[in-house]
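Notes to accompany the following structure.
For chain A:
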Amino acid sequence: MANILETKQLTIQFGGHLAVNEVDFCVAEKEFKSIIGPNGAGKTTFFNLLSGQLTPTKGSIHLKGEDITSMPPPMRTRKGIGRSFQITNVFPNLTVLENVRLAVQSQMAIRYQMLSHFKKYKKVTEKSYELLKQVLLEDKANALATNLAHGEKRKLEIAMLLALETEILLLDEPTAGMSLEEVPAILKVIRNIKEEGKKNIILIEHKMDMILDLSDSVTVLFNGTLLADGTPKEIMENETVQTAYLGGMHNGHSA
Partner candidate 1 sequence: MDTLLKVENLQTYIGQYHILQGISFEVKKGDVTVLLGRNGAGKTTTLRSIMGLNPPSQGKVCYKGSEIQGLSTYKIANLGIGYVPEDQGIFKDLTVEENMKVAMKKQDTETLERLEWILQLFPDLKKFWKKPGGLLSGGQKQMLSIARAYLNNNQLLLIDEPSKGLAPIMVEKVMESILEMKKQTTIVLVEQNFMMASTLGNRFFIIDDGRTVYSGGMSALKEDEQLKRKYLGIA
Partner candidate 2 sequence: ASGGKDDKGTIKIGVLASLTGALESYGKQTKNGFEMGLDYATDGKREINGKKIKVVYEDTETKPEVAVKKATKLLEEDNVDFLVGSSSSADTLAVLPLAEEYKKIMIVEPAVADSITGADFNKYIFRTARNSSQDAVAGAAAIAKPGVKIATLAPDYAFGRDGVAAFKEAAEKLGAKVIREEYADPAATDFTSNIQKIINAKPDYLFVVWSGANSPWKQIADMKVQDKGIKISTGAPDIAALSTMEPLVGMEGFSVYYYDLPNNKINEWLVSENKKRFNGEVPDLFTPGGMSAAISIVEALKKTDGNADSDKLIKTMEGMSFDTPKGKMTFRKEDHQALQSMYAIKLEKKDRVPYPVPVLIRELSPDETAPPIRVKK
């Protein structure tokens, strides 16, 4: 299987701190990959490098064989890398619908049209509603994003990501702060995408049951370096992972 995304010796340094250190990482086509690691291991930073929010000090990133190391973020999105954010990151004073619509619009490449576009608009709006339904937010469509409760914002975040219809989805703790009741719904959304088989998903999560359930393979980051890579089972059995990440209570336990 061809690797859709690959990094070589990817490194970034903040001052004296190596947040990501010579990471060789690859995702095969259609693979569901998870990244785990302690807080501050560099997972989010790694995502930032993949999506172009940060530029590496060293190393390279390849998307389907093409070197995209110095490509600006919007171009990467257009090339097929979409991401959600760990810290809720939406357009606060726009309505939920408008938030999603902006993403749909970008996906449909309606970017610089300055005058009139009513027909397409309708399509965009329709699609936005569809997405909101998917993430159980349709009744909040006209609320301002800033007024959503925390979990609702996370759902909006996911809807926006889905709207981009990128081949690769980078999900940074999509369910953090989401209530137990809604997690299964989101899980279902993610699983649907997985089963459709058109997308590559890279997931950062701390919820182990979710990781085990969904992933084809798991990468472990530790202090910026790649500690292990393997099937979920292998990883769970890895001793360092157990002591440094899972801790004692987790053995065999899943909530």
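Inclusion criterion for the candidates: all candidates are chains of the complex that A comes from, given by their letters.
The criterion applied here is as follows: contacts are C-beta pairs under 8 Å (C-beta built on N, C-alpha and C of every residue); 3 or more make two chains touch, one makes a residue touch a chain; residues count from 1.
These numbers were taken from a predicted model, which means no experiment stands behind them.
Check 1 or 2 against chain A and report the one that touches it in the complex.
None of the others touch chain A; the one that does is 1.
In the complex formed with candidate 1, which residues of chain A make contact?
Of all residues in chain A, those touching candidate 1 are 14, 36-45, 86-88, 147-152, 155, 173, 176-184, 206, 208, 244-250, 253, 255.
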